[in-house]
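Have a look at the structure that comes next, please.
Left out: one protein chain. Kept in place: all the others.
Every chain is named by a letter (A and B) in the order it is written, and numbering of its residues begins at 1.
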Amino acid sequence: MNFFIVSLIKSALVAFVLLTALAYIQWVERKVLAHIQLRVGPRRVGPHGLLQPLADVVKLMTKEDMIPSHVNKFFYLLAPFLAVMFALISIAVIPFGTEIRIGSFSTPMQLTDLNIGVLFILGLSGIGVYGVALAGWASNNKYSLIGGLRSSAQMISYELPMAMAIAAPLLMLNSLSFRELVDGQGGFYFGFVPRWAIFQGPFPQIVSFLLFMVAAFAETNRVPFDLPEAENELVAGFHTEYGSMKFAAFFMAEYCNMVTVSCVGALLFLGGWQPLWPAEYGSRFVPTLIFAIAGLICISHGLRPARPFDRFTLPVFGVVFLGIAAIFLVPIVATILLPLFWFLAKVGIILFIYIWIRGTLPRFRYDQLMNFAWTFMFPIAIINLFITALMVAVTTK
Amino acid sequence: MDAILFLLFAAIAVVCGLNLVLQSHPISSALSLVGVMGSLAVLYLLLGGEFIAAAQLIVYAGAIMVLFIFVIMLLNAGIERKIHLSLWVKYAGVPLLAVFIGIAGFVIQRMLPVTEGVKFGAMTHGNPLEIGRSLFQVYLLPFEVTSVLILIAIIGAVVLASKEIE
Partner (left out) sequence: MPELPLPPSVPLAWYLILSAILFTLGIAGFLFRRNVITVFMSIELMLNAVNLSFVTFSYKFKQVDGHIFSFFVMVVAAAEAAVGLAIILTIFKNRQTLEIDEVSSLKN
């Protein structure tokens, strides 16, 4: 019974944090894209537009929920449900850090440590195609159908290089469970180079990481691979006929897929919660330093504000950041929060790269996209897997 | 707990199987088949075959059935016309089928002792390590042969699907 109650509490916590994070990733994306394009982004709703996701949620929930008359009702309603369900379930096997020990009670920071965790994620990304394909077909609209078929063909084409790019570090790390994979990336070479999978001998997995990132962009239908849902190409692709909450469901599913593949990339290639340099050289103080610098920058900008409203909001943010920096100094809390910080920092960097590329690159045409998968990425993935297998076979006794 | 899970997912599998046979639109049949595969994956987990459960989801439900659904959507397969079953089939065939399954079930149950039930966790050899060992040492030849088989299937499918009709 104790196991069930703890699991229920952890699931509720993870679900709550995930859903809030999905909304705020959208805020981050809009702000970063805006600054890349030399504009400001949302700034009216709340300080710096921080309540914009809340306004969007309220708008989407209160909009009239319409079902067009020409759609196939059962599949029209089933498709966003499937898309969101399979996207949200994948978080269950992602470990966020080491164990939480409070007194005699200890529980790992993971909902479930399956010993086939990587296969579970691969399976769910395969089944996630159904939401998109059914949405395109049920809408009874030729643009939606073409968008849905293109999107699902793209997703299954890029699953192959992604699976092979995932298989290469698994050869070196010898496990399918995420916790064991991260534990196999602990330790340091020469005392200061971390043994993350992209640095680990016998064959540093840099090519695998790049292949995985490109395949992940295509799997989640993000720029430069977002032709199937581009607004100026295919009306809106497979979610043309969807409005209000059902559209929000597809949006949420896309961001959740983004978060999941970023977490998987951080766990498999960037060492999960392992720090960048050893703790005896001071990596315990990195979060404190970063948050303290952020707090001081906010406070110094708050003293000479660019806009009059910022005289109040920026110093408040500054004080909040300094408070978080102080929390990382408390030893008991630091042992729980430090691995979490490193993991979230790596996931955050990958998400920032996602948003950065969205603001920078134009999109592929569909035949260029499919050619790229089958004639370029697939052979490179095979060669990479082959070389990794060769190096592992030669160097193990 | 095991029994409840088994009965639930066995019921889902049988209902989806009936749905596959009885539905008139191929897309509904395809999604029912995906439902069967999902519930069978859970049953494999109960039987200790975790790799096979994952492979079922990845290969069968995630790739083969997506292929089926693609083809159904591309060919725009519609509702099929009702077939005329003779009275013998409808009123004698189905009860006889049930009787046959009952007899088969009775015989199976006599062969296997009831004390030897399926306990979750009793089979520990279904993990990828054991499967990998067995696949690459004992069953290496069938493994290589199936990879050649897949290669032949790829070539066949590409040739068939790209032939232009004059």
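Heads up, the rule we're going with is that contacts are C-beta pairs under 8 Å (C-beta built on N, C-alpha and C of every residue); 3 or more make two chains touch, one makes a residue touch a chain.
Keep in mind it's a predicted model, so treat the numbers as computed, not measured.
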Touch partners, limited to displayed chains, of the chain removed from view:
B
Hidden partner chain, residues of subunit B it touches
2-4, 6-7, 10, 13-14, 17-18, 20-21, 26, 29-30, 33, 36-37, 40, 43-44, 46-49, 51-52, 55-56, 59-60, 63-64, 67-68, 71-72, 74-75, 77, 80-81, 83, 85, 97, 100-101, 104-105, 108-109, 111-112, 114, 116-119, 122-123, 125-126, 130-131, 134-135, 139, 142, 146, 149-150, 152-154, 156-157, 160-161, 163, 165
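One rule holds for everything that comes next: only the chains that are shown with their structure count from here on.
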Which residues of subunit B touch subunit A in their complex?
27, 31, 34, 50-51, 54-55, 57-58, 61-63, 66, 69-70, 73-74, 127-128
Which of the residues in subunit A end up touching subunit B in this complex?
75, 114-116, 119-120, 122-127, 129-130, 133-134, 136-137, 145, 148-149, 152-153, 156, 159, 176
